[in-house]
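One structure, pasted below without further comment.
Note that this complex is displayed minus one protein chain, with the remaining chains in position.
Per-chain residue numbering starts at 1, and chain names A, B, C, D and E are given in the order in which the chains are listed.
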């Protein structure tokens, strides 16, 4: 009888909170968007599913051993933890919500040695890390996940169009205004008293404007891990929404004349150029921005494996089995940050609004940069390819092409837009490096 | 000269024990069964090979750094360990078998902090974890291995037949009697004084009746890790023996009439139903049995990846590169538990007997449930598909089909049997969750 | 302004040392050799790229958290570390090069518990392990990387030619003289006062003569991790140079007559023999040299998976996705040991010279052994296949074949040379086991 | 009855009870879900998730076909 | 002779000695094993491990062939 009662009081139905219900609904909606609407499904399916898992009551899949031990708050366990975490506690005392909050705060603020001791205590009482918490610490906490994705993306990237017309790299630079403009936006929101963001949080939110999933996750995990869930969801959702967000801005900032500009055909690119390019980028990173070395190093490594032509089996694995495996775990790990207490917050709303602003600003400055360059150059650039500088590879380049075709059915901009598109990836990785350097990583 | 002596006294031939010889022979027999007889070779080849590795004398591949340090029992090392493990020890004293047993017992009983300190001491003296011990702790100790296998199995499972005829799910429920009946059997054996099992051990043995490899390994690793080797070997061996074990029971419990029942053809199933099913199962798990969330969560995740149709590259990886990789390490890790001291034990005999009982009982109750359902339904079920409820996918369904054909050459039961077959997977994962919940994980 | 200054004083250009520039040039040369000259590109591309990453100034990719904390030498951080590492230090004191060296030395000499404490301190101040340092500790520090490569190599090895003519195994034994002769050479160099090698270093260098990448990395990581970079680079470079190094030696030690010897055609080999062979090797290892168990165990396991024919999906993964993934990380990890301070050293020169000697000696003794065997046998062996005993599979066997064809256009030695070639792999793994046993691993 | 026996009996009651309750609920939920699907999203729809995802791809395919002529010219590198 | 030299010489003796002993034993074991195999399990047998494993599969293949007609009907989803 007692056992049946245990099953009932330990069931989800008995323990579920309104927040958890809300988050499960949000995650089901993410799955709907991914499956039915084709919103970046490779990431949003694992993220959405991971989010549901993270909100299963009592399962504690996204909690560490210590957090699980605190959650189940047996007096003897709390007593043992209180000694390690230096929280005042008495076995006889009533255990209120505040008591548990005190334990959680102390755990969050504890130094590494204390955390290790607390983990030992929790383990001795039979508590373990939740599955998603383990995935998170291995894949994102160590930063290896986003880096491997970046390596795979590098192995899939063709720098041919960029090499054929290097000045389009500048469009990829201009679009990074989206990132830093959003940081400013977050600061403004804080100044206005509407919301409250620290400079770290502002920077992590700004990186959404980089329109680059792994870069966003990498930066967020370094600067503001507690916002990681919302930032990743915003980044991937807006990347999927690029075909909706960008065209109005592109049309507003250009004349019909400009949109019809036909660009000179790209020159053929030599294989050796393609091999030397990732090495050149790496050397520049080494000389000017060591803090971007992990991200851009792995990216260039992947690209070199692809282009050098002598390690095709490694390149194949980087592009398939390895990136797919990492994607599964990365998505579930991001999902682990969609717990109700972390996501259902005013800040999330701010992140969603600011992320949208970031995309819009980046799109705009990319287009404007193209117009600026046309003032000084005889070889005109169609400003529609400027918007591709935000990255969101290859979606943004496709959007440039589509809007171009709408204005001139003979005007194929796809290849021209691929240049700024991949430059945007490098650009936001550089921006990420600057941020981490500037904010003392 | 001394060196040559060292080589000799450090050789396997000089140190091998009768137990190790016996276990190597057992493992060679497992390899024979796997390779020559086709007994679940994907698992039994790595398990058998890992078992041989684990029994190589002096190599210590299945031992942790501390266990290796104790095994080689240098006085100064034991002295250092004695301080950490609080074992009385004097450098001058004679080192007997009992001394080493005392150290091993103290190490086994030590709390997490003490284990960490002992590991540091062992490492400082140059001892390291054996290769298999590392594999075990990463793949099974963390529980990630069985979960990833389950994800891959989910990505290979087609719930179509189950969705076409949902009431066959009940057959998958009935067959779980094999699990709990065996727990009872283990308790009876203990009461009779023949053997000695704790309730944890009894539960871990019972799960063999789930006829599901990863579930068995998962439950055993949580409830009774010291029995893991024997339990996994029994589970996979009996799964391979399903075509031998089941038919006599099926024939004994049914009339020739019943065995000839032709079932109505299954209706076509809508893709959307297949997409919604894993989500529905997940929600039910969240509401009713959070303790089954890791197992069923990963299973449903794999199935959703397969069915949603938008993440085929992830699903492919989950079904191939990832599950194969994990299978290799999981098998070797299970093999690491086939050390002579753990396997050559009366308990192993009990496990083998009880495991067989579990399969037989599950087969029987599945068939009887089908007969019971026929009492209340006009749409008759061929009771031969009841035996498929034990899972052992897809072997048990094939057995149902074969026995059916023996009785009526026009009667193809394979698809009808796939329903209870996959329901049995869910059923035993639920049973696993209840056990872990009930026994306080 | 201050921020811009920070960017400049934190840039690579401001901080780069002559050593780092030199090492980057060396690594670019390795990449050139790999990509343009086809020098073992699968390993040398990742190694070369990893080497560049390891030499990016200020990025600290190859440093642990503590090493990074020492590198940036903030007074408060050093103070905290000084307490843990027991280094005399005063906040007010000037921080000279010597101060940092003292910290580094203390860290290197610290026991495991102290290292753990120092890591906690470094982490609390925001320092983390560099990406490559993490790769190194997971892939090589744990020894799992070379072992998995060996498993994959086993799954790609065909022992058919060896089984058809088992006495050619002796050629693979004779060629191991290269290993031990080089140890002697290193000792001679030390006695002569030209260089300074310990017996551990001498042994690790000697293993280059095994002409087997993973074995070299495995032994070096156990006996002399600080030389790992140079040893791996030498091993792979000389393996690529086998077609240059071996022919002159082969021609010098044989008469034209001998080189024309035609060998009897190999008998067909039974599948069962191929299945039993890896098991037989494993049993011999278990009986005679447990210290070779990790290397040869994984090798035999891979080979058994290939030959047994019932686990083809595991064998495929071991030969493809898994070995490729490990190769990427293994290469980058080896590259992490190409830091300027470790590589630009007189010892490296010695390693390069001795490595070359090792290859030459092994080639010579292999050929001479064949001539010796011909004295006692009527079934003559072409001594050109003796050189294949050094392993360097399949390059050395191809060289035997090519030199044979040069002397007799009808004489195809490839298959005959594959026997000693794969025997050489077993031979050097045995030699590795003896070394680790002898030097007390 | 020994403690172990009573524990085992308890475990069996609770376990089988729960397995049946859970799977019976699953039967109902599945049946209900299938009915809803067949009512509101019958046969042609099922392929929707696939077909809605495909447009982008087939859009590309057509795009690529059109572009291939132009692209072919400037691609000297043999493998792509 | 320095300590290092004598160590190196020792290592060489023991090492090469052991390598030869091990591989000579391997020659004998391999030769013996091959003889046994060829005596008790000659040519046709070798494929046995594969063929014994295959039955199940080919059984399936045949089964699936028989079933495919029936299955084809109720499978509306285009990819399986």
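Here, a contact is a pair of C-beta atoms (placed from the backbone, for glycine too) under 8 Å apart; a residue touches a chain by one contact, two chains touch by 3 or more.
Because the structure is predicted, anything quoted here is derived from the model rather than measured.
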{"item": "Selected residue (touches chain absent from view) among C:9, C:93, C:191 or C:265", "value": "C:265"}
{"item": "Full-complex contact with the absent chain, from A:187, A:353, A:372 or A:405", "value": "A:187"}
{"item": "Sole residue of A:167, A:226 or A:313 that reaches the chain not shown, by the stated touch rule", "value": "A:167"}
{"item": "Contact residue for the chain not shown (choose from A:231, A:275, A:351 or A:415)", "value": "A:275"}
{"item": "Where the missing chain touches chain A, by residue", "value": "162-163, 166-167, 169-170, 172-173, 176-177, 179-181, 183-184, 186-188, 190-191, 197-199, 202-203, 270-273, 275-277, 280-281, 284, 288-289, 308-310, 423, 426-427, 430-431, 434-435, 438-439"}
{"item": "Touching residues on chain C - with respect to the absent chain", "value": "3-4, 7, 35-38, 41, 158, 160, 164, 265-271, 274, 309, 398, 401, 412, 414-415"}
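In this section, only the chains that are shown with their structure count from here on.
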{"item": "Between chain A and chain E, the fewest steps along chains that touch one another", "value": "2"}
{"item": "Contact-graph separation of chain B and chain E, given in steps at minimum", "value": "1"}
{"item": "Farthest chain (mean CA position) relative to chain A", "value": "E"}
{"item": "Residue-number overlap at the chain A/chain B interface, same or different (half cut)", "value": "different"}
{"item": "Inter-chain centre distance, chain A versus chain C - centres from mean C-alpha coordinates, in Å", "value": "38"}
{"item": "Residue numbers of chain E (touch at least two other chains)", "value": "10, 14, 18, 48-49, 53, 76-77, 79"}
{"item": "Junction residues of chain B, two or more chains touched", "value": "3, 7, 35, 38, 41, 270-271, 275, 288-289, 308-310, 320-321, 434, 438"}
